[in-house]
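Every protein chain but one is kept in place in this view of the complex.
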Amino acid sequence: MSSIAARPDVIPAAPKNYINAKSTLMSWLFTTDHKRIAVLYLISITIFFGMGGLFAMLIRLELITPKGDFLTGDMYNKAFTLHGVIMVFFFLIPSVPATLGNFVLPIMVGAKDLAFPKINLLSWWLYVFGGVMAIGVVINGGIDTGWTFYPPYSTTYAASNVTLAILAAFMAGFSSIFTGLNFIVTVHKMRAPGMTWFRLPLFVWAHYATSIIQVLGTPVIAITLVLVAVERVWGVGIFDPQLGGDPVLFQHLFWFYSHPAVYVMILPGMGVISEVIPCFSRKRIFGYEFIAFSSLAIAIIGFLVWGHHLYVSTQSTYAGLVFSLLSFLVAVPSAIKVFNWTATLYKGQITFEAPMLYAMGFIGLFLVGGLTGLILASMANDIHFHDTYFVVAHFHYVMVGGMVMAYMCGLHFWWPKMTGRMYPAALASIAAILVFVGFNLTFFPQFILGFLGMPRRYHQYVEEFQVLNVMSSAGASILGIGYILQPFYLVWSLVKGPVAGMNPWGAKGLEWQVPSPPPTFNFPDGQPIVVEEAYSYTTEESHSGA
Amino acid sequence: MAHSSDGLVAHHFEDLEQQTESAVLGMWLFLAQEVMFFGGLFVSYLVYRIKFPDAWATASGALNVWQGGGNTVVLLVSSVTMASSVWCAQTGRQRGLKLGLWLTLILGLTFLVVKYFEYKDKFFHHLIPGANFHWTGPVIGSPTEGQIELFFVLYFIMTGMHALHMIIGAGILIWIMALAYKGYFSPQRYMKVELFGFYWHFVDIVWVFLFPLLYLVQRHG
Partner (left out) sequence: MATIPLIPEQASTISGKMDFLFYGWLAMSMFFFFSVVFTLVYFCVKYRKGTNVDRTIRGDNERTLELTWTIIPLVAAVLVFFYSAYAYIDFTKTPQGAMEILVTGKQWMWKIQHPTGKREINALHVPIGVPVKLTMTSEDTIHSFFIPAFRVKKDVLPNRFSSLWFNATKEGEYHLFCTEYCGTDHSRMVGTVTALTPERYQAWLAGTDTGVTMASSGEKLFTKLGCVTCHTGTSPRGPTLKGVFGKEVKLNDGSIVVADEEYLRESILNSQAKLVAGYPPLMPLFRNQIKEQDLMTLINYIKSLKDEKSGAKS
């Protein structure tokens, strides 16, 4: 760091940052710099988001007509399976933690890197190997079990690449475990002097809670999927009832991870929102401790609600009742967050840049997703709604309306930090509005379809459902345009975008006190010493950069 | 390297203490992850044992308690030699360290060899799950062959996963021995030995659970 002063021949006009530090391909593929790994992740998950989106498009095209005349039954089944597998394991789970988390979390706590940079690199490579296998599944004819891999269908009846797909998910799982492990150790051991637990940005708290789930939940699905693969390859009955196995045991083991995994997908998004709202209302976040602890509460209670996926699967009524109560309770910490975000706006100096638009959209859509979740947690109503489009609409409101909105919110918020450039503000706002409108048009009709009784995973359906399906497909095309716009103007900004400067939003937090893009070890002036609380905004000051 | 001349502290850590604490916490988390990984297997085991007690009692009889018990002793002793290796590394006893690592490796390999003969024995008795599975032994209660097969499925997956951890452990152990012969370790630099010790003890503990659950089913009074 001090070597620059010692060597006067270095040109100060082109400061070294993590992007131009080295330029060979190998220096990217085998980098241990958390920021470069974040960029690698960003590129890879964007590819998979595109693939998953393509399958979603096939699904929506097919469902325009009730007859099932665009794809064959098998093709349709493969389309929704691949859409699910790719979106869940290769986009949603790594989306915010592995890209934005990887990039800003170490800087936020005042560290030069994550605790285990090599493991971080390993995590990306595992993801890539898993991803290549997933692509292999697609090329090799797809898979038609649904992303839930329920036996005995997956073990005995499905004639597709189940084992390969399981291996792909297994790899992605370990990539996720290692990211979580790295975050926990970094938060515990790498905080800069003065960065106490209650000065941590809420983004860090949210990732800490997420990481607990990743480390403790993911191994369970890993071994469960191994069991499915073994059953399939050896033809023995672990879950197949014809041989004495119990298919409901699989469902328990699967959801023991996959329900908490829903919180892996949403908690980091909540972390993003907790950063963006104070910034654009120039106010300290309301109820810091409550938001922080609600993340932990969600992570812990979230481990105990998996049985609400099994209300109609012959699970005992008593077990169902316990899971139902806990499912209602897990809604409380989420509600607390929403109330605190709203209260943060009170008496602020609110501006509406693209990240703020996404954040506002997030709150509205997440509310709908969360409240319909309560309806599904009610056993009496779930009898009717289970496995219908009501469920599909509900989890898309949380996963897409919640997490994808939050991911885009965070991407637009930290983009100037990651690249040093600003994107065109007007275009970004238009994209945000298109996504919001398109999303609602796509998924709101599906609530009604579910209430009417249209089952999910249906290739053809009865005629009276057509109008709502056409509305949904029309909405999806608007949503698609909103998504497709983004890579164009973001890539454009890399070349032509105005230089962002250190802190274009006038935001608080250590990541805004280093150059954009940050240098390789983040803090050119040495380890920072933190003297302020998080979010020490005052309504008097205006944006410095804009 | 900017912060310490001897290369003990990696570039992104501020000091040795931070690096050590991070490594230890990371290892504990890794082991927590391992506990959950094996946990899924133990839950499956438990569910089916409650469901098919007769099959469990019957099938468990085919396992060789002496081989399993002997292996338990081998692993427990290897934990002792591993612990003494760590102590030797911490206190700079280079010869003791090498001796301890050698003994640990030999005991670990002994375990795997015994395990190999156990597996081979199952093969000869048609106890490998799949098309050729056939139960000819004495029967307790009235289990079906499918249920007995299920026991062996879980037996092979559980012990197989454990053996896989042993093999990986032996590989890491050989690497650590190579470092020891290069004189890499010192009382300031012994974390690799200590962390590997954590792992080795964990793998031993898994076996301590596996042994009674698999070998001693019908011997519970």
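A and B are the chain letters, set down in written order, and residue numbers restart from 1 in every chain.
Quick note on the criterion: a contact is a pair of C-beta atoms (placed from the backbone, for glycine too) under 8 Å apart; a residue touches a chain by one contact, two chains touch by 3 or more.
A quick note: this is a predicted structure, and the numbers were derived from the prediction, not measured.
> Write down which of A:103, A:286 or A:505 is the residue touching the left-out chain.
A:286
> Among A:17, A:46 or A:349, exactly one should touch the missing chain; which is it?
Residue touching the chain left out of view: A:349.
> Of A:19, A:88, A:158 or A:292, which one is in contact with the hidden chain?
Of these options, the touching residue for the absent chain is A:158.
> Using the definition of touch stated at the top, determine which of A:364, A:424 or A:515 touches the missing chain.
Hidden-chain contact among the options goes to A:364.
> Just the residue numbers, please: which parts of subunit B touch the chain that's not shown?
Interface residues of subunit B facing the absent chain: 54, 141-142, 144.
> What subunit A residues would touch the chain not displayed?
Counting only subunit A, the missing chain is touched by 68, 73-74, 77, 144-146, 150, 152-153, 156-158, 241-242, 247-248, 281, 286-287, 290, 312-314, 317, 320-321, 324-325, 328-329, 331-332, 335-336, 338-340, 342-343, 345-352, 360, 363-364, 367-368, 371-372, 374-375, 378-381, 383-384, 386-388, 448, 451-453, 455-468, 539, 542.
One rule holds for everything that comes next: only the chains that are shown with their structure count from here on.
> Where the CA atoms of subunit A average out and where those of subunit B average out, how many Å apart are those spots?
35
> Can you tell me which positions in subunit B touch subunit A when the two form their complex?
Residue positions touching the partner: 2, 11-14, 18, 21-22, 25-26, 29-30, 32-34, 36-41, 43-44, 47-48, 51-52, 129-131, 133, 144, 146-147, 149-150, 153-154, 157, 161.
> What residues on subunit A touch subunit B, complex-wise?
For this pair, the touching residues of subunit A are 1, 111-117, 119, 177, 181-182, 184-185, 188-190, 215-220, 222-224, 226-227, 230-231, 234-238, 243-246, 249, 253, 521, 527.
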